[in-house]
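The chains shown are only part of the set, and none of them has been moved.
Naming follows writing order (A, B, C and D), and every chain is counted from residue 1.
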Amino acid sequence: MSWLGKYAFDILLAYGLTALLIGGLILQSVLAARAARRQLEERGE
Amino acid sequence: MSIWEYANPRRFMAASGAVQPYVWGLAILLCATGLIWGFFFTPEDFRMGHSVKIIYIHVPSAFLAINAWFMMLVASLIWLIRRHHVSALAARAAAPIGLIMTAVALITGAIWGKPMWGTYWEWDPRLTSFLILFLFYLGYVALWSAIEQQDQAADLTSILCLVGTVFAVLSRYAAQFWNQGLHQGASLSLDAEENVADVFWIPLVITLAGFVFLFVALVLLRTRTEIRRRRLHAISLKERLA
Amino acid sequence: MEFEARSLTCRRGEATVLEGVAFRVRAGEALILRGPNGAGKTTLLRTLAGLTPAVAGEVTAPPEAMAYGAHADGLKAQLTVAENLAFWAAAFGTGAEALARAEAAFDLAPLRARRAADLSAGQKRRAALARLVLTGRPVWLLDEPTVSLDAGNTARFAAAVRTHLAAGGSALIATHIDLGLPETRVLDVARFAPTGRQAAGSDPFAEAVE
Amino acid sequence: MLALLQRDLRLALRAGGGFGLGLAFFLILATLVPLAVGPQPDRLAPIAPGILWLGALLACLLSLDRLWALDAEDGSLDLLATAPVPLEGAATVKALAHWITTGLPLAVIAAPLSLLLFLPGPALPWLALSLLLGTPALSWIGTFGAALTVGLKRGSLLLSLLVLPLYVPTLVFGAEVVRRGAEGLPVATPLALLAGITLGCIALLPFASAAALRVNLR
């Protein structure tokens, strides 16, 4: 990672945390969507 | 057929189901292009070194954090005036996205602040008003989840959104008045770097577009979930009141 | 005052509780609402009082003509009975004369100086009922008015209703017991239980969304 | 309307509330802060304007939570909504009564109390004036927040989450007036802004409060 220079840690931290947050959001959205759809299907729709 | 037809839940489910894959595709494509381009194929900035790469997430997320609130405002108004249920649910769906985007903008900004300003946190007006925006999102989400009856919750959160917008703008102004701050002046000004502007700009614009599509995709997905949940709520209500 | 309700649909919370409610009350008449627990009597009265908007249908009298007496007493525990009544008299713009009539109708003179917190359940109820006389409004909407009242006070209440009716007022009274009022008609609320199909109309989520 | 004001004031006086308590809370806060941050005058003096304004904010907030909830629980809110008083008027009167019992005494007494925090002398009149101009906004905003959460059983934390962010502009301009006053700078601008916010709140928020109440009564 030396090509990122002396800020490598900051950059990776920023990208990492962002990936975590947005990834988490997407994951939560998808899981919630799937759960809602499954629950509806269980009730015959 | 007027646009309001889509506010019928069933129509909306059909229409959103059809466009959703394309929006997701575009979002992933644009985000990937912009971020990869920005991360791997941009040069070092002469003052900020490679830390300039943070801009590719900081600016789009900040942009969305603000505009998600305006989308919620518009959706709330539509609900209050025309009483389209999907509109209220779309506002509800957008709030957590706005919340996360605000958090991302805050965190990336804070991390960027360390190399640039030598401190993680600075009570700069822009930063401060972002923190306050975060609180507004929190309050909005908390109010939604505190109220059991869905239409009532939609009404109350819409009123809160209206009043909150006015006060958020006021707070922004107040924060500026209170502290002149670092954000614009001391940080890079894109204008000052006309020479390399394109190099940084093009991937930034692509990522920005990608984030916008990501936002739309997420709003669609979450609104669909909210509609299904609302339907589940109606079913369980019918069962409980049977 | 004479008024009519036409094909009223009422909701409580998120549930449609009554459908197609229709009745007519003439001046000088009391309509008794009957129905088992949970039939929707309270819901109907709240709708007529203008607290909950009706989903459909119409009432020919405006909410401004209605005086609503709820399950809850609406007394401020820290104020005396006199202060409580004086406040409502002022809020409804009726004067000292109405106040005196209300006190007399429910024999509140001995309780005037008591804090509402120090009243027994039946005494609170009496103070709450006295408020109706104070409003000076032509239609009384009463939700189980005689709860906790003893026989003597129930008679007092019936007398107050009779006076009100004699003056051309009308009343809707939800109750499970016999009040001994002459010339009343009974409306069975259970008749208007929703059929389920039509209830869907008001909530787009009542049908499948996909 | 006047009757409602009278009733609310009377209730505030009788029900373990009253003029004194807001002040007492303010006093306690002014005592706790030195205990918490240390007693050095050179540490306290610069933060005094802000802390005093924060104290005012919190005193308002604490007395807010049951503004409508009490009326809702004992059934008088239902009756009030059917009385020939517009709910907007009731909201205005409630806010006014709240201000009279908390904001006004605070504005009167804050200046002497501020000596506990070593607030410089020249700032005292500005503290009083800014509180006088700013606290009405706090009461009106608070009435709106309380109307939003009237149906909730344990709304007080949620209420604070909703209301405190709305307090930000008032706090900023209020504290700024005092700070500038302490340093002898001109205070006209923040003072005017403070007054503007208060006027705007008084003019518009009762409508929002009434709307929220109507939704909650449904």
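Please note the rule applied: contacts are C-beta pairs under 8 Å (C-beta built on N, C-alpha and C of every residue); 3 or more make two chains touch, one makes a residue touch a chain.
Note that the coordinates shown come from a computational prediction; the quantities given were computed from them, not determined experimentally.
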Whole-assembly formula, with each chain kind represented once in the display: A x1, B x1, C x2, D x2
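Following the convention adopted for this analysis, only the chains that are shown with their structure count from here on.
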Chain ID, smallest distance between chain and overall C-alpha centroids: D
Chain centre separation (subunit A, subunit C; CA means) in Å: 55
Approximate Å spacing (C-alpha centroids) for the pair subunit A, subunit D: 41
Distance from subunit D to subunit C - Cα centre to Cα centre, in angstrom: 37
Residue numbers of subunit B (touch at least two other chains): 228, 231
Where subunit D touches two or more other chains at once, by residue number: 218
In the complex with subunit D, residue positions of subunit C that touch it: 46, 49-53, 63-64, 66-68, 70-79, 83, 86-88, 90-93, 131, 135
Complex contact set, residues of subunit D against subunit B: 144, 148-149, 151-152, 155, 158, 161-162, 164-166, 168-169, 172-173, 176, 190, 193, 197, 205, 208, 211-212, 215-216, 218
Residues of subunit B that touch subunit D when the two form their complex: 132, 135-136, 138-139, 142-143, 146-147, 152, 155-156, 159-160, 162-164, 167, 170-171, 173-175, 177-178
